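Removed from the display is one protein chain of the complex; every other protein chain stays in position.
For chain A:
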Amino acid sequence: MLKFENIRKVFGDNEVLKSVSLEVPTGKVVVILGPSGSGKTTLLRCGNYLEPPTSGIVQLDDIIVNRDKYSKRQLKLLRENCTMVFQNYNLFKNKSALENVMEGLVIVKKIKKNEATDIAEMYLQKVGLGDRMDFYPSQQSGGQQQRVGIARAMAMEPRVILFDEPTAALDPELVDDVLEVMKSVAEAGMTMAVVTHEMQFAREVADEVVFMADGYIVEQGTPEDIFNNPQQERTKQFLTRVRRAG
């Protein structure tokens, strides 16, 4: 389980996260929705400390990273077990798809190259890119790059994968392929925390939906609760606007 405990984040004068607490239970998919500026991406990035919180605790099972006192080793363990898929893919531009997926296995997990190659090939086949393993990111479409990004995150065999608006930068035709891959990752039992604007995905795949605004959690519940029976006015406003736009 990934646990956010009283996470506060301040940028200068701006309190972007106001003491947020959230649990992502093992094997479950938590989708975080909200308008821009709500703090949802910042919260996600606190999960693997790409954004160190100003205060609070991030806990992944037995790995505890307390902002006031944490060791480098705990941080490294957190990042090895809590990987991320980025809106802009962040694939290593100087490495092929296969090398991208292998990198963490060889360098971080210290797996032998042969074995790492086999593992990487398997994950690339899982995301439908078995025939494009030697291509560089610049030679792949956005959807293909994102699927490599998902394979790279999965290959580390983490306990949690964080998805930061994974389809936001994609052309509409490419979004479905990526969402399908994400669905299969969820079906395989991976613990996932997903920030997205894809409401249909949230309805179909999420175990829990969390609505954030202005740096705090406004409301959370099952997709059924949130989409069909929102309690808070702010949530209702957001969903109405989204329906109008969609």
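Here is the rule we use: a residue touches a chain if its C-beta (ideal position, glycine included) is under 8 Å from a C-beta of that chain, and two chains touch if they have at least 3 such contacts; residues count from 1.
Note that contacts and distances are computed from a predicted model.
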Hidden subunit of the complex - UniProt protein name among "PTS system IIA component (Fru family)", "Acetoacetate decarboxylase", "Peroxidase" or "ABC transmembrane type-1 domain-containing protein": "ABC transmembrane type-1 domain-containing protein"
Identified contact with the non-displayed chain, of A:F86, A:F211 or A:F238: A:F86
Where the unshown chain meets chain A, residue by residue: 48, 50, 76, 79-80, 83-84, 86, 88-95, 103-104, 107-108, 136, 138, 152-153, 156
